[in-house]
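Have a look at the structure below, then the notes.
Only one protein chain is missing; all other protein chains are in place.
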Amino acid sequence: MITKTAFAGSGGQGVLSMGYILAYAAMRDKKNVTYLPSYGAEVRGGTANCTVCISDEEIASPVASAPDYAIVLNKPSMLKYQGIIRKGGIMLVNSSLVDAKAEREDIEVIYIPANKLALELGSERAVNMIMLGAFAAKTGVTSLESLAGGMSDVLKSKSAGLVDLNKKGIERGAEYALHER
Amino acid sequence: MITKTAFAGSGGQGVLSMGYILAYAAMRDKKNVTYLPSYGAEVRGGTANCTVCISDEEIASPVASAPDYAIVLNKPSMLKYQGIIRKGGIMLVNSSLVDAKAEREDIEVIYIPANKLALELGSERAVNMIMLGAFAAKTGVTSLESLAGGMSDVLKSKSAGLVDLNKKGIERGAEYALHER
Amino acid sequence: MADKNKGRIKINSELCKGCYLCISVCPKHIIAVSETLNHQGYYPSKSTDSSDDPKCTGCAMCATICPDVAIEVYRD
Amino acid sequence: MADKNKGRIKINSELCKGCYLCISVCPKHIIAVSETLNHQGYYPSKSTDSSDDPKCTGCAMCATICPDVAIEVYRD
Amino acid sequence: MTEKVLMSGNHVIGEAAVRAGCSFYAGYPITPQNELTEYMAGAMAKLDDGTFIQAESEIAAINMLIGASMAGARVMTSSSSPGISLKQEGISFLSALELPAVIVNCMRGGPGLGNIAPSQGDYFQATRGGGHGDYRNIVLGPASGQEICDLVTKAFDYADEYLTPVMILLDGMMGQMMEPVVFPEYRDISTLPEKTWKIDGAKGRPRRVIKSLLLDVNVEEAHNWKLVRRYEQIKDKIQMAESYKTSDAKLTVIAYGIAARIAKSAVDRAREEGIKAGLLRPVTLWPFPERSLREAASNNTEFLVYEMSTGQMIEDVRLSLNGSSRIHFHGRPGGPVSTPADIYEQIKKYYPR
Amino acid sequence: MTEKVLMSGNHVIGEAAVRAGCSFYAGYPITPQNELTEYMAGAMAKLDDGTFIQAESEIAAINMLIGASMAGARVMTSSSSPGISLKQEGISFLSALELPAVIVNCMRGGPGLGNIAPSQGDYFQATRGGGHGDYRNIVLGPASGQEICDLVTKAFDYADEYLTPVMILLDGMMGQMMEPVVFPEYRDISTLPEKTWKIDGAKGRPRRVIKSLLLDVNVEEAHNWKLVRRYEQIKDKIQMAESYKTSDAKLTVIAYGIAARIAKSAVDRAREEGIKAGLLRPVTLWPFPERSLREAASNNTEFLVYEMSTGQMIEDVRLSLNGSSRIHFHGRPGGPVSTPADIYEQIKKYYPR
Amino acid sequence: MTETIFKRPKYLKDAVFHYCPGCGHGITHRLVAEVIEELDIADRSICVPPAGCAVLAYDYFDIDVGEAAHGRGAAVATGLKRVLPDRIVFTYQGDGDMAAIGTAETIHAANRGENITTIFINNGTYGMTGGQMAPTTLVGQKSTTTPGGRDTKRDGNPLRLSEMLALLDGTIYIERVSVTSPKNIRAAKKAIKKAFQIQMDRLGYSLVEVLSPCPTNWKMSPVDSCKWIDEYMTKTFPIGVIKDNSENK
Partner (left out) sequence: MTETIFKRPKYLKDAVFHYCPGCGHGITHRLVAEVIEELDIADRSICVPPAGCAVLAYDYFDIDVGEAAHGRGAAVATGLKRVLPDRIVFTYQGDGDMAAIGTAETIHAANRGENITTIFINNGTYGMTGGQMAPTTLVGQKSTTTPGGRDTKRDGNPLRLSEMLALLDGTIYIERVSVTSPKNIRAAKKAIKKAFQIQMDRLGYSLVEVLSPCPTNWKMSPVDSCKWIDEYMTKTFPIGVIKDNSENK
């Protein structure tokens, strides 16, 4: 089985590192993985996005014309991805930043007030980890442990404090997604 | 039948126009003709040469690796062409400028004191026409009439005096080659 | 000098990309950041000139520097 | 000043291309065109300095300007 | 000028271009095509609206052509092998932009700086597109002075009709050699169809944009297929080849340009000796005259490809025949010119027994 | 670094090059390969003897490579389609001068400015030599992050062994996509055979000249044939292809690079449906893996060539099979990326009944 | 009665720029469009856009446009102008486009005195390709290919192309401007107008170099970018008239 997840938001919201960490988590799970960042700078704009494919087998096309999952951090991204996500897919929306509601009925939409939750944890920097934790919890694409491991693989020697905060973020996101909505 | 004639000397001796006029003469004779000047300026030197092929049929290669005839106006040219002219071929040498004698036995070598003859006609400018006249007379590749016609085709509207001088040169060269050596 | 106060600007908030150069050049400090995102995903700027006590001179400094041609300036 | 007259040049007539720059620069006018062609097809220049009354100063002007490095200059 | 004049291939190109209505030439010197550049310097100066530019480089020249062609002029540039390599980006652009232009490659020995001797080493570059992306150019390979004249004349028309660069591919010897040529009358280009795509200021009409940046992949794909359709049309319409004594040939020599002339004499020689040789001379190198080849092959001949290269056109021969016939090869890369006698020997060597 | 790291194709090229002993990089920005240039800026700065130059143009870059390779360094440059077109003269020179070099073409949609989407439109240019003269370059077409690493490593060795430029031909998506990769150890280049031809000042040895100007046509011809002999050796030794489920296939897809990955999934899908499909993936694009194709053909399969172009590699397929098998084509030029489902449809369409 | 003091110029199409917030390309586009309107030359003007962030200029300028390959704008414009001497041909080029890959074409077109106009956007970076060093990047300035800052030993020095062009006999008018304040922008417009006027008067080559913010690649806010130009960039690239030979013609 192959799952394709898209991440989207504005530059600076940590969109690319969400995907990156998910890819590392999948590597820990001994899966095949591809990571495709939004590609090329020939047209400028405020958005960033990337796609992560995870599979037990070799991965063919790393492009997701109709992703299974999408994590969107701003409104333009939500508007875009609610259009292309596959039927039956799941979209996670940072409801702290996106006021509108998605319009599709054939997908599951999960609203996470990620900025609010992050502030409660003490720093807005945890926003993307909260979304990622919620994603893992709701989709089972990877485990929270693998995510945390993937996250520290990526951050490596960087500040232990940040690793800690991120870990808390992942857990908090998962908790919220599973129990608090 | 195809005949290949090479012309060689220093730049400025009228070598190229000899070939050019022969080619026009052959056109008057309704022959096929190709004219190949010494080709390319990538290596410099004091010499100029060209090759004229004349044939009743279409002409294949315009290059003469072993020309039938050669008309040489200076010593380096003589040294070169006496080496490559075909067996049984004819070489015409301007003996006013070339003091040495050719060494090959299997070709016919004809010495024409062209500068001297030209001065007698009143101008050194006739040197090349004298050689050409001698060539036509000895080889029969073209007629003196065609040569004269070719020459005026080439010179066109240029000075009538020169056309006249050249005509005389052609005749004088032929005369000398046939009767005076 | 009275005339000078008769300016009025119109910011096309969908063209605006939130560079805030207009804010930095307005001599009257009557442009500010709006609270709502536009469709491009930016917080556009907006005029804060009050109709009671209009300060805008119509100097067009804001429009002159606007890289997205989002501002029109009028004088009534 | 006596020493000054002790020059002598040697022109390699096979290297010479007959540009005659040497002739044009020799302050003593003791270089001239030779009558015989060389193998390259040029009339090389030659020294006309006389052994009776040598004029060459060995100033090497000729050699300095010779584009074909055909001239060597000695002082005996 | 219905009389015969003796002219070098390079000059013939220039004169034929002028008569075809070429009013813009940009080029950069390189042996063995300098006489063409020089000819155009003189010829353009004589026209009221003629432009000659000695460009600062081959790249500048081809890009000047792009501008002049956009503006609607009939345009030409010329160079030789290394210079043509430098024009590859520009040729890809001309092709993408659908701009007519005539490009002359007077090939020399390569690769690298090589030498200035006659060679046919740029066949791949010309016929496969040495530039990037999916495109093809019409490539014409003349073999005599008169044919140079005729094909240059055609080249300008093809370029306009099919909105594509057309390359005249010849070698240094063809460029240098003089032969008698009869030229056509001057073309009155005001009688040609209007170039409804040209840019000359949007006076009284909607503005026009000539561009090749097609960021939408579907638009780019559609553009690519549109070009392919045009190429298919060209393939259908303008395949040209000369067949010489092929009808009963047991060994058919395939050669183009100067090589074909040499081969022709060899074929004659072979016929004299009772050897059933023939010659098939591609005149259009792209589109390759597959039909003529297949027709020849149907007569049960073997083939001998003779190129002044290590073997490039032979791929087109193989592709055309698709395994149906035996194909032999004789190549002389880097400058040496074979004599008819040499090729005659090759014919004997490969003649089927 | 025996652990797996997640890296983009562009970065993998850079890291693999550094580990292979590359100490000289010159390049010019162009999407979609900028990350490679940027990677080399950082990586070369970390080496004692590393040189990174952001050249003023692609032409300058390839000519800097010529100099650095002459001096004996392991050298690399990279670009994308239009930039590679500009390098053609330099590539012809490198080939003529017999200088090792690695050249990366991260292809984009073309011709012209085109777009930055994944494309395979430069196959002809890469495999036929877009530059002038008779030369060939080794061309390698990786299809995964790990293979990029492996082939770049090999590329430097091939370049040195066969004294030739080696091209890594991939598309923008391969360059951008990240996959897990395990890198080899750093190569100690002091253990490599000495470059007895390099120029570094004639101290204690006769002086050396590296040149491609060969005015004597016989010398140039001999040089051309020498290169041909080397190319024959390369053809003999380094043909590489991946065969996947080909032994009993009735329809074998031929595709390279990212296209082959997509095709592989399609083949799996077809197999699930009981359709005997297979995949033959050329890894060396030049030399083309003819032997593998002929072997596959001997199993009585038809072929479906899938390219992200209007059809270029298909000529090599035809040349390899020489009429022995039926060959179908599916092309998507200019950027659109097919899905496995699309290719599955094509397989069904062409599957022999 | 309402008087319109400032509105979108006529020949700037009704499209949203694809440029980043605060980008100088937008301002300069508008100035060019205003000048074209004021000089009433829209129906005989032809724009040659670059490869660079302004590659899509044809989406904005409502006039004829012909695309050039990266760096070759001056050559393409030369071809156009020689065939159409009474049209107004201008190139719009970035610093990478003009001063790196297009160095030769630019210098030689200027040297030939081609009667064209060039708008030269100096933003000290390769904007479109993501912020690599440009020929005009300042010493010490960071870029993706000079992560430690431009080092003159390795990377050379900022290139003052306009000053070099001013040495050429074929150039008539060269001015460097910036678009960092309303005052500078007004001066920029004046310069652009003069450059076009010189072409209309058939005097020869004219060029306006525009110091232009690229907040994205400089990693600064638009406001700071403008300040940075005023404070630092103008030290290496002083604004003002570099050459004006229009009176002598």
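Order of writing sets the chain letters: A, B, C, D, E, F and G. Residues in each chain are counted from 1.
Keep in mind that, in the parts below, a contact is a pair of C-beta atoms (placed from the backbone, for glycine too) under 8 Å apart; a residue touches a chain by one contact, two chains touch by 3 or more.
Note that the coordinates shown come from a computational prediction; the quantities given were computed from them, not determined experimentally.
Student: Looking at the full complex, which residue from F:A20, F:I66 or F:V217 touches the chain that isn't shown here?
Tutor: F:I66
Student: Specify the residue from the set E:A16, E:I30, E:I62 or E:V139 that touches the hidden chain.
Tutor: E:I30
Student: Could you please point out the subunit E residues that touch the chain left off the display?
Tutor: On the side of subunit E, residues 28-31, 34, 37-38, 41-42, 45, 52-54, 56-58, 82, 112-113 touch the unshown chain.
Student: Considering the entire assembly, which residues of subunit F contact the chain that has been omitted?
Tutor: Contact residues on subunit F toward the absent chain are 23-24, 26, 49, 51, 53, 55-57, 59-61, 63-73, 75, 89-90, 93, 97, 199-204, 207-213.
Student: Touching the hidden chain in the full complex, which residues of subunit D are there? Just list them.
Tutor: Residues 7, 14-15, 17-21, 24-25, 40, 42, 58-61, 63-69, 71-76 of subunit D touch the chain that is not shown.
The criterion applied here is as follows: only the chains that are shown with their structure count from here on.
Student: Kindly list the shared contact partners of subunit B and subunit D, in label order.
Tutor: Neighbours common to subunit B and subunit D are absent.
Student: Quick one: which pair of chains has the most contacts?
Tutor: Result: the chain pair E-F has the most contacts.
Student: Centre to centre, by mean C-alpha position, how many angstrom separate subunit F and subunit G?
Tutor: 38
Student: Distance-wise, how many Å sit between the C-alpha centres of subunit D and subunit F, to the nearest whole number?
Tutor: Computed from C-alpha means, the inter-chain centre distance equals 61 Å.
Student: For subunit E and subunit G, what's the span in angstrom between their mean Cα positions?
Tutor: 40
Student: So which bits of subunit D are touching at least two other chains?
Tutor: none
Student: Can you list every residue of subunit E that touches 2 or more other chains, as numbers and ranges?
Tutor: As it turns out, subunit E has residues touching two or more other chains at 59, 89, 93, 97, 115-116, 211-213, 215.
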